[in-house]
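Sharing a structure below in structure tokens format, with a few things to ask.
One protein chain omitted, others in place.
For chain A:
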Amino acid sequence: MTDPAPTTNPRDRSDTSQRMAKSASSPRTSRSARRTRTGRRSPLASVALLVIGLMATGGAYAAFTSAASAEDNGSANIADADAKNGEKLFQANCATCHGTNGEGTNQAPTLLGVGAASVDFQVGTGRMPMAVQGPQAERKPPQFTDAQVKDLAAYVASLAPGPEIPADEYLTGKGDVTEGAELFRINCAMCHNVSGAGGALTEGKFAPSLKGVSAAHIYEAMLTGPQNMPVFNDQNISPEDKANVIAYLTYLDDHASPGGLDLGDLGPVSEGLFVWIFALGSIVAITVWLTAKSN
């Protein structure tokens, strides 16, 4: 296939020479330039339009959603929280499902007695407000700033007494790591996996990964038992022991696996996949290479 020579019709000679100058580098552009002259759109034009449209929509969506999610992660103190503001936020964002007084509807449970700790966990980790009804509320970028979360928590706590947001002394990430690890293996590992990598529950529910979860949220989760998690109250696991568990999880976050890549801490399944795909895979590739006939 050869490209036809550019037209040299005397009627548009000047036009042609201009075009030639512009597209001296490749015949392809000269062809597309001619198409423009004949009034036909490039076959790629509609694709390009589609791509531009999609990028614009997607970009705008991303911009708006990131604007909507909380930006300051500085910790706000519950003592400074404004329950009045919390009530406004509650009415605007939570009342539809939880009822105007937090009494609950057939869509969502009552919030009377769940306490500030529940609100701080559920809203602070982005689980509430839920994006969609599903097997369980999923962690996502929080919708409110930390100050707003504390306002909401103060409001909900004012409705009825419940577990409070833990004191800072338990959230330092320091404590008896050995004790924490032992408690974690006995109480938490059956769902969250020994390394806190998470695990499956029934009917599409799951125990999430605990990597990078803040100390306050771990404490509050133990205290309030969100989603399918059981409650570990202070009689069950004392605040000091909760701090020890947090210390162990902090240790895991701070220390990479001594053996190298951890393959997601998923145990023998990821090891097996790794050995088949990468170890045996590369060795088979080498055998093919070694026995290849030279050309």
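The rule is short, and it goes like this: contacts are C-beta pairs under 8 Å (C-beta built on N, C-alpha and C of every residue); 3 or more make two chains touch, one makes a residue touch a chain; residues count from 1.
Assume contacts and distances are computed from a predicted model.
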| item | value |
| --- | --- |
| Record-based protein name (UniProt) of the chain missing from this complex, from "Cytochrome bc1 complex cytochrome b subunit", "Ger(X)C family spore germination protein", "Ubiquinone biosynthesis protein UbiU" or "ABC transporter permease" | "Cytochrome bc1 complex cytochrome b subunit" |
| Selected residue (touches chain absent from view) among A:82, A:182 or A:253 | A:182 |
| Positions on chain A contacted by the hidden chain, ascending | 135, 177-178, 180-182, 185-186, 189-195, 197-204, 206-207, 248, 251, 257-263, 265-269, 271-276, 278-280, 282-284, 286-288, 290-291 |
